[in-house]
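Report on the structure given below.
A single protein chain has been omitted; all remaining protein chains appear in their positions.
The block that comes next holds chain A.
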Amino acid sequence: MSDVTFPMVRRRPLDPPDEATELRQQGAMHRMTYPDGHRGWLVTRYSAARAILAHPHFSNRQELSHPPLPSQLERVRMQRERKMPAGVFLRMDPPDHTRYRKLLTGQFTVRRMKALESRIEEIVNAHLDGMAAAGGPVDLVQMFALPIPSLVICELLGVPYEDRAQFQEDSKLLLSLETKAEEAIAALGRVMAYLYGLIQRKRKEPSDDLLSGLIEGGELNDEELTGVSFLLLVAGHETTANMLGLGTYALLTNPDQLAAMRDDPSVVDNGVEELLRYLTIIHVGPIRTALEDVEIEGTLIKAGETVTLQLPAANRDPSRFPDGDRLDVTRQAGGHLTFGHGIHQCLGQQLARAEMRIAYPALLRRFPGLRLAVTPEEVPMRSDMGIYGVHRLPVTW
């Protein structure tokens, strides 16, 4: 089926692209021609996507894969020439991936994230104070959704928050699907150089943070430390920020769900899972490449073939989540694929949960009259970005 192209557009801002939903109704696996001519696959059903993510014969190494987007072709080619920076373990397989992951898992446990809660509460409240002082209307992205996760990840890693302007800008360039290859490589180079310098400084003056701890652990050299901190910094930025922005938009346009999240504390944990499932902000990918022939739900995927998972459609699969197109914050939405599955499942997921569980109800309770300051159609959606969300969210109260 060579007419499958990426990215697909979400015509209704909260729903997966119609093409993806239609394909899911037809089957789990679809032939897709990649921009470089490769004949690979698109996966639209939940069980097949989950099976692939957990399967040891699917590799996450970039050099084996074919990019699903035309705009990524040149970027990936240039990156390959320069070889992937050490330490970016997201695009590695075991045993390399295992080595990095093991060094970090202890830092992101459920218990450690619980210990961070009071600090997250302080940060959230300070930003709510800022909003109140500014008076509406404000852009919720700039005043709330972006700064909170940004400040939290900077503090956790030990990256000075004052330096954020440049790396936030660069991280945006890196995640945009429209950034030209040279610009993306330049942005990558700037963030890497910045982090490399930071690691040199921390070697001389360690403090009580994750990067200093990794330096002291002595298992990683400076290039590896740079790659690891790059991954954590970028991953910690746009993901939760877009969940907070788009999640608030979803609640504001579904007032009954908003009321439940605001008024019933017992709903919040499930509500956060449900927003993660319903919104599935991972807009493109993940992708994997078969290392050997594998049969998935009756379809043979041959060694060397790349598969692209369409998670927004998979997370709405009615065979896994009945009435999946309805936002229902009381639903048991655990098991969604938004954080991935298998050995690459998001390292920072418990941090993201802690932030959202605190931030949504705090925002809604502080401003019970919170509403959009524009019509829902006027909110600009991030259809041009690898991580979906709202570019801006003008609100008042």
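Definition applied: a residue touches a chain if its C-beta (ideal position, glycine included) is under 8 Å from a C-beta of that chain, and two chains touch if they have at least 3 such contacts; residues count from 1.
The rule is short, and it goes like this: contacts and distances are computed from a predicted model.
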**OP:** Given the choices "Ferredoxin", "Respiratory-chain NADH dehydrogenase subunit 1", "AIM24 family protein" or "Rhamnose ABC transporter substrate-binding protein", state the protein name listed in UniProt for the chain not shown.
**Re:** "Ferredoxin"
Subject >> Residue touching the undisplayed chain, where the options are A:Q107, A:S383 or A:T396 >> reply: A:Q107
Subject >> Sole residue of A:T5, A:Q62, A:Q349 or A:S383 that reaches the chain not shown, by the stated touch rule >> reply: A:Q349
**OP:** Name every residue on chain A in touch with the hidden partner chain.
**Re:** 53-54, 101-102, 104-111, 334-335, 339-343, 345-347, 349-350, 353
